[in-house]
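Okay, here's the structure, questions in a sec.
Yeah, one chain of the complex is gone here, protein chain that is, but the others are all in their spots.
Chains here go by letter, A, B and C, matching the order in which they are written, and residues are numbered from 1 within each.
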Amino acid sequence: MFNWLEGQQYLDTGFVGVLATLLVVASILFNIKRANKGAKNLFIRRIAGLNAIDDAIGRATEMGRPVLMVPGIGPLDAISVQAVNIFAQITKSAAQFSTPVRLCCASAAVYAYAQEVIRDVYTEQGMNDRFMPETVQFVSDQQFAFAAGVSGMIHREKVAATFLLGQFFAESLIFAETSNAVGAIQVAGSTQSTQTPFFIAACDYVLIGDEFYAASAYMTRDPVLVGSLVGQDWAKIFVAGVIMVGTLGLSAEMTQQTDTHREGNKMVPVSESTGGKATTEKKKAADTAVARVFRPYIPEEMTKDKFTREKKPVPEGAEEGGE
Amino acid sequence: MTIWEKMQKIDRRILYGILVVCVCIGLFFPSTIRTDPDPSSKSFYAAVQKLPKGSTIIVQTDWTNSTRGESLGHFENLMRLLMNGEHKFVFYSAADPAAPQVARTVLARIVAERKSQGLREYKVGEDYVDLGFFPNAEATNTSMGANLKAAWAGRKSKTPSGTEIDIFKTPVLANVNRIEDCQMMIVITASQSIDIAVQRLAQKIDITALVTGVVGPTVLPFYQSDQIKGVAVGLKGVYDIEYLMEYGIDDVKIEGQPYATAGKEGPVPKTEIGTRFSRGRQYYGTLHVALTLLILAVVMGNVAMFAARRRKGEKV
Amino acid sequence: MNLNYDVIKITAGVIATIGLYSILYKENRFYRLFEHIFLGLAAGYTIVATWKDTLYPQWWQKMMGQVAEGDNPAVPGYWVYAALLPIGLLAYLVFNRKHNWMSKIPIGVILGLWSGQQVQVWWNTWGPQIFASMQPIIPTTFSPLAVPSRMEVVGGQVLPIADADRLAAVQQQITNNLYLTQALTNFIFVITFLSAFSYFIFSFELKGKLMTGVNKFGRWMLMIGFGAIFGSTVMARFALVIDRMAYIVIEWVQALTRGV
Partner (left out) sequence: MNLFPMMLGQVVEESFWKRLPGPALYGFLVLGLLFGIGLCFALSRVPSNMRRWVIVSFTFLAGLPYVAAYLWPIPVAADFQTEIPRNGVESVGFFLNQAMDPVGTITNIIQGFLLGVGFYSLVRIHLTKVKRKQENWGFSIVLLTCFVLMAGFGLRDWQIRTFMDDTGALNVRDNWTFVNYAQDFLFEGLYQQMDSAMFSMIAFFILSAAYRAFRVRSVEATVMMASALILMLNLMGALTFAQGSAINELAGNTNNLFLLNFKINTFADWLRSTMQIPAIRAIDFGVGLGALAMGLRLWLGLEKGGVT
């Protein structure tokens, strides 16, 4: 007989992590479903940076200069996809005013994706002839070559507005200050908290952290996105609640006495650790029940000798496994 | 335009010019500065120094010449520390294909430096192993945690005699089957690769890190939650480690005061042999000049703003 | 020859550096030249790096296996990897009007792999951090109110406690108790976290003074965090410019005076 939960990740309180992940997943999926069914009362608060987008495009139109968009330099992942999706909305507005658009990519895969999405936007607007090879372009996938290329473009084309949304690293400030030098309006947002302060210092409007993900829900009001956002909020409130309860529980527990301390996956008697000077001490954070929820206690006797397996006659190779 | 208004709108090019001049001058006057190392730097130094002699260390070196200013100093210090402790190490990169070559060059220089100082010469395949580059940090670290032998399978190492053998046959890794068999993993990085390592490996092995100033703030939460055991951040971190190598924690004293006071890890002796102060010392003084310039610029802008408003009779 | 080559190499590097720096003054032809050289080299380097670091070791070698050679046994090849080539090449259909939808297949595969990992790493990343955000806020002792010092005043000088036993006792006292000041610090920690956290709740309308107040406070806390990042990053950036200047004024000048 085997136990279904006899897995390394389920031992002791290990299941809590899996459970928490599943709870978050469930709350997101549940709310997406709820929104799809047409729950009308789903509210999203105003996100300041996004209202500036139309002003920025308007200004570019007046000045007859292009709008620059950079989806960060990350590889093709949800962040880049999210950025390109926001840019699709921006392109839609820009296309209506016939304002030229430059979307510069630092990853070939992101380029392939953006090419597809942005071309669709122009096709929808019936403006296929305005979709040029320069509209979406791959500049370089080396970080600073990309920065040099885009800076040169900002200067030469004198862009009127820049949208820097996505995964940015050190090059963030190069783009932001260069755009500032040519007097462009800038809306920026990065999931990298390390770059956000530079955007705050150099740009006109900044999406902070999570606002970046909330942005497309706010702009499109697509039920899937709105529902997902609500689900995320539920998860956040849940986590905040857990932290509050945990803080109180931990605090209360730490006023109690104990005669053994937990050190990693062993329990050490106080008398031993103090050299016999004391037999009881106040509980430390690691000794509490709250800690155990987050750090499963798996002493050796739980694993050792309980799981003996036969050895392979000839050890199999490292790259065993398949597609 | 009054002088105050002008001071609020100094052309950026003038600021740039001043910075270039100040930095160039600063470089010609390296100096030893009394300081108190950051607690996280002390933890790093203590963690490495407290390793038993001859430990096996995994070094993930994820920096290239573009962050030479900080990471080069970190890497040089680390090599000196590891060689002082006679630890064996493997190094590889999971972030940048160019990183192993950069590390190799520096390592060769440190080995030559120690040879010229009459210290034991570290040899490839015997004291350290060069694994090269692993693309995709996530997958690499995940499989290192799950199955170290599979993750590193097929990699060869040169030996002092010039032949090639499987890395697991070298003295460095002969007794290593799982990642838990190594004593520490040290990540030198200029990117988020430390996050990836912590997420996937912190439960299996003690991790410490040497990171750039940018990455520092995102790594400190891991230090606070004890997911990493110590971290030296940026140029200050480079100088901190050199300073600790020279003076130890609560070891060398001046007028009864230790150069570096003990933190939670207690006293740790200074290093006895090899180079201690080097690049950190050369650059740290210049950093003071540049920072002072920045702070002056900010202060000046604000003073001018207040003065200009006052002249106009606005409330401030 | 070698010496000359070194001098030429480092001089070229210095000229290129100055060329790129010239954009700080204004955009000019000199910058444009080096920008295009840079972009060209970067593109070429990408091809080399992709082949030698990714496709050759991870795809070609694994697919073709290895023939036994001396000490090294043969390694079988994954023939299935051959099928990845046509699937990857589907992305090129992005330029084809009729079949462009198929370019989304390799993109979907990349995104699928990424997405699967997110589920896998979420708790590993955040579980420990959630726990670390729970800080004890009830002091276990009120005497003294603040953490006892490991220092002492001797003859008007602040020195670490000299008596080893007494130092150990103080140390023990510190680790065993939670003082009021520590509890307050922890309380600020938790409040900072929760208020900054609450700023990122989007789907509830902020009504009433308390809610808007918390939101505003959360934003201030974020700004403190950002200021701190800015302050730490400054060091990193200045370190780079210092290193670059060292390259120009020290290494180059040395090369010139030594060589030629």
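By definition in this document, contacts are C-beta pairs under 8 Å (C-beta built on N, C-alpha and C of every residue); 3 or more make two chains touch, one makes a residue touch a chain.
These numbers were taken from a predicted model, which means no experiment stands behind them.
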item	value
Chain not shown, its touching partners among those shown	A, B, C
Touching residue (missing chain; options C:Leu180, C:Leu206 or C:Met223)	C:Met223
Contact with the hidden chain (one of B:Leu51, B:Leu119 or B:Ala150)	B:Ala150
From B:Pro135, B:Gly230 or B:Gly248, residue that would touch the chain that is not displayed	B:Pro135
Interface residues of chain A (partner: the chain not displayed)	2, 4-11, 18, 21, 24-25, 28-29, 32, 75-76, 78-79, 81-82, 84-85, 88, 105, 107-109, 111-112, 115, 117, 133-134, 136-145, 147-148, 156, 170-171, 173-174, 176-178, 180, 191, 193, 196-198, 200-202, 208-210, 212-214, 216, 222, 224, 228-229, 231-232, 235-236, 239, 303-304, 306-307, 309-312, 314-323
Chain B residues touching the omitted chain (full complex)	10, 12, 15-16, 19, 33-36, 38-39, 64-69, 98, 135-136, 138-140, 142-143, 146-147, 149-151, 153-154, 158, 162, 166, 168-169, 174-175, 177-178, 217-218, 220-221, 224, 234, 236, 239, 284, 287-288, 290-295, 297-298, 301-302, 305-306
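Following the convention adopted for this analysis, only the chains that are shown with their structure count from here on.
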item	value
Chains touching both chain A and chain B, listed by label	C
Between A-C and B-C, the pair joined by more C-beta contacts	A-C
Chain closest to the middle, measuring from C-alpha centroids that were averaged per chain	C
Whole-Å gap between the CA centroids of chain A and chain B	27
Rounded Å distance between chain B and chain C, as computed from the means of their C-alpha atoms	13
Chain A and chain C: spacing of chain centres that average the CA atoms, whole Å	14
Touching two or more other chains - residue numbers and ranges from chain A	144, 193-194, 317, 319
Contacts with 2+ other chains: residues of chain C	75, 124, 128, 131, 229, 233
Sites on chain C touched by chain B in the complex	24-25, 49, 52-54, 58, 71-72, 75, 117, 121, 124-125, 128-129, 131-132, 150, 157, 159-160, 228-229, 232-246, 249-250
Chain A-facing residues of chain C, complex	20, 23, 27, 31-32, 34-35, 38-39, 41-43, 45-46, 62, 75, 78, 80, 91, 94, 100, 103-104, 106-107, 110-111, 114-115, 118-119, 122-124, 127-128, 130-131, 133-138, 140, 176-178, 190, 193-194, 197-206, 222-223, 225-227, 229-230, 233
Residues of chain B that touch chain A when the two form their complex	12, 66, 147, 149-150, 153-154, 191, 214-215, 217-218
